[in-house]
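Missing here: one protein chain of the complex. Every other protein chain is in place.
Moving on to chain A:
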Amino acid sequence: MSVKIAAGAVVCVESEIRGDVTIGPRTVVHPKARIIAEAGPIVIGEGNLIEEQALIINGYPENITPESEVEPKTMTIGMNNVFEVGCVSQALKIGDNNVIESKADVGRNVILTSGCIIGAFCQVNTCEVIPENTVIYGSGCMRRVQTERPQPQTLQLDFLMKILPNYHHLKKTVKASHNAS
């Protein structure tokens, strides 16, 4: 059970992190967030914002633990992503500047490139690469392309990194031996 938290990351003690997880600098993990690496390691980049009750899970498909040994796949998450309250993300590869809004559900076979926004309560279970700057919204998961990527939440991140330590204990940071590519 190795959780490597880089210096500069703010990870609250009440969050549940299981398995082999690497968290980059300037990432904020709120209390009650869950990052579970069952079927392989999770590597999270820098500047990400993982809010309460968000669930990032690298689990076995359909929750069935395979009997024979399956090669563990690494889940990579890039920079400046936002996982809003209550979302569930199982996507194996997430790029930069994506926003997964509240209660959205991203399946395992989806690959988010960059600038994608998965709207609130949208369930994306397809097997595809979502092109850049796509917005998925609405009860029918309508899509459209926006012209500019969502702005990184630097102000919010700075604010949280100042305020959260005042009210929560933080998990100890460990210098990661190697950074995720």
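Convention: a contact is a pair of C-beta atoms (placed from the backbone, for glycine too) under 8 Å apart; a residue touches a chain by one contact, two chains touch by 3 or more; residues count from 1.
We take it that contacts and distances are computed from a predicted model.
Not every chain of the complex appears here, and the one that does not is recorded in UniProt as "Dynactin subunit 4", selected from "AP-3 complex subunit beta", "Large ribosomal subunit protein uL4", "Dynactin subunit 4" or "Cytosolic Fe-S cluster assembly factor NUBP1".
Across the entire complex, the residue among A:R18, A:R34, A:K103 or A:R143 in touch with the chain not shown is A:R143. Although one chain is hidden here, its contacts on chain A can still be listed: residues 117, 119, 134-135, 137-138, 142-148, 150.
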